[in-house]
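Heads up, one of the protein chains got dropped from this complex, but the rest are sitting where they should.
Naming follows writing order (A and B), and every chain is counted from residue 1.
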Amino acid sequence: MYRYDEFDHAFVAARVEQFKDQVQRRLSGELTEEQFRPLRLMNGVYLQLHAYMLRVAVPYGTLSGRQMRRLGHIARVYDRGYGHFTTRQNIQYNWPALSDIPAILDELAEVEMHAMQTSGNCIRNVTADHFAGVAADEVADPRPFAEILRQWSSLHPEFSYLPRKFKIAVTGAEHDRAAIQVHDIGLHLKTNEAGELGFAVYVGGGQGRTPMVAKKIRDFLPAEDLLSYTTAIVRVYNLHGRRDNKYKARIKILVHETGTEELTRQIEAEWQALKESDLKLPQGDIDAIDSYFRPPVLPQRPEGWGALAAAKRTDTGFAAWVDQNVTPHKNPDYGVVTISLKPIGGIPGDASAEQMELVADIAEKFSQDEIRVSHEQNLVLPHVALADLHTVYELLLADGLATANAGLITDIIACPGLDYCALANARSIPVAQRISERFGAAERQSEIGELKIKISGCINACGHHHVGHIGILGVEKKGEELYQITLGGSADEITTVGEITGRGFSSEEVVDAIEKIVDTYLGLRTGKDENFLAAYRRVGAAPFKEALYGEVSRAA
Amino acid sequence: MTIKVLTANRLRDGEVVWYGADGEWRETIEGVLVARDADAAAALESVGKAAIRANLVVDVNLIDVEDRGGELYPLRLRERIRISGPTIDYEPRKTASA
Partner (left out) sequence: MSETQNEKQLWGREGFRDDPYIEAESLEVAGDAPDVILPLAAWLGLDDEVRRTSNRRIGVSVAPGEDIGPLLEKLDTIPLIALQFPAFNDGRSYSKAELLKGRHGFSGELRAVGDVLIDQVVFMLRAGFDTLQVTNPVALERLNARDLHDTPGYYQPGRGSAQANGTFSWRRTPAA
């Protein structure tokens, strides 16, 4: 993984010193809240319902054991013993005191981390496929390019005051696990006919109030042009994106209102003028960044095949976990382990300090010192030898981290919702917990198969409800929480925005409604190999609406 | 009218606080100063503005509450959650041994 050099260390240290000074000036009253607010936001500090919240960047979701251990330490010393992993592969702390945040930033800087650009109208943390570098279906590791973008976008003088926040995601595989088509820029790393590396470029995806699937504006951009082309896109957006209405300020609205063809023309014209500038990436630099991400030399462990088969026979819990949470690695002696942060009835994405430390230990011993955070709010151990799987499983199990539900109905994405968030209208976590409990039995989940439920507590859609196979959006109506359901959303290579079923459901009704939808699916699927999304795409919304609303829907 | 109380987050640590009858910002809603008419509400509002200027608190809000048998009950769920804390069992449980 990438390691800071002196340049990076000095840069981050300078920023931490600046923020220390700013916090001091705020606490002493020299800065008003109005003056301080943009400064704290630039350093990832929000004010939520009960306390400040600090969002720490985990670049493209990659962490070392040492970094994860430090995150756990911060949770214990400065917070209430836990942290929350987010859909942008970051971690949030819910209870830090403002006066402690400079010390936290010092602790982070020591392990090459920071909280810059995790808020504000700038280019946010660049996200990537959480299986990058190990996925069997990958053309190339997207993280070197995410790292180049991360560096280039750090305190960018031209792009720190954009109309709105700006999110970039990169994937290197055909099967999109990074949801690139719901990002402001989505980059799909691929090779052309000549075998050269480059990107298909998507622009204008996003969720929120007006969900839109990104448009492909270029089929192949040579890798060396990554920064000039991105600059062209962001410059056109900075100059022409709407600033009169914050709900219409994302680039998706500019794409929509300008038209894909015309906007592409503007971007291409801008790019022609930038193409041969200082932004052109020398192959030597791409190679140098790439070398940080070189796959570890994995010792051959062929004994794992037999050991795994034997352990699966004797330990049924282990067998279920392997089937659900372990995916193939490029190296056949190894597996990619998803550590579910979705225990049945638990809080999606939360991890305790002890759990973080345990994962750090396991990663150091059994996963080449590497951990990933997925946008689905789980953790990933990318390089576990099949021979070590049972040991790893038992260690995880002891700390409540071996829930065998990756990709199943209880692997729910949920935003913090009204339990924490100052913007939320309704709670998300308790709904996720009740759904998880309702469907938590192992046989039932397995029978239902792949099903992605995503819950947001307000229209900002941090819980990605628009792209959930089943999406749930919490709203406030007459002082009560009300939940709207959408069906058929998806954020993979065939991205679709879910359709609203009809009137919303009260907090008491919503879990029953989900159950009706699931039962309807089970009743109409052609077989177990037709998952919920496939079935929905085949039959459409009608049978589900009828199950939910009965006569009313037919009359309407 | 509905009665009103003044709430905010403390600048230094972000803690939820209410403005008390004793003129102090308190961490519980008990003993809070209650505004029962428009004049009292206006007075509370200026207390809030002064507290912002004095850099004691941020995000000051005058919120609607009901007196339910001597207990103050905010009308918005948001404010009830600010009193109760998250409605979920959020603090990590101690490691269970396998």
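The rule is simple: a residue touches a chain if its C-beta (ideal position, glycine included) is under 8 Å from a C-beta of that chain, and two chains touch if they have at least 3 such contacts.
Not measured: the values here are computed from a predicted model.
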- request: Determine which of the presented chains are touched by the chain that is not presented, and list them.
  value: A
Message: Going by the contact rule already stated, which one of A:77, A:273 or A:310 would touch the omitted chain in the full complex?
response: A:273
Field: Listed residues A:227, A:418 or A:518, member touching the removed chain
entry: A:227
- request: Give the residue, chosen from A:1, A:31, A:168 or A:435, that touches the chain omitted from the document.
  value: A:31
Residue of A:15, A:438 or A:452 in touch with the missing chain, whole complex considered: A:15
- request: Identify the residues of chain A touching the omitted chain, counting contacts across the whole complex.
  value: 5, 7, 10-11, 14-15, 18, 30-32, 34-35, 38-39, 42, 121, 148, 151-163, 227, 235, 238-239, 243, 273, 277-282, 285, 288-289
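Here is the rule we use: only the chains that are shown with their structure count from here on.
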Statement: Within their complex, chain A touches chain B through residues 26-29, 32-33, 47-52, 80-82, 95-99, 347, 350, 352-355, 394, 397-400, 418-420, 422, 424, 426-427, 429-430, 433, 476, 479-481
Chain A-touching residues of chain B, taken from the complex the two chains share: 9, 11-16, 52, 54-55, 58-59, 75-78, 81-82, 85-88, 90-93, 95-98
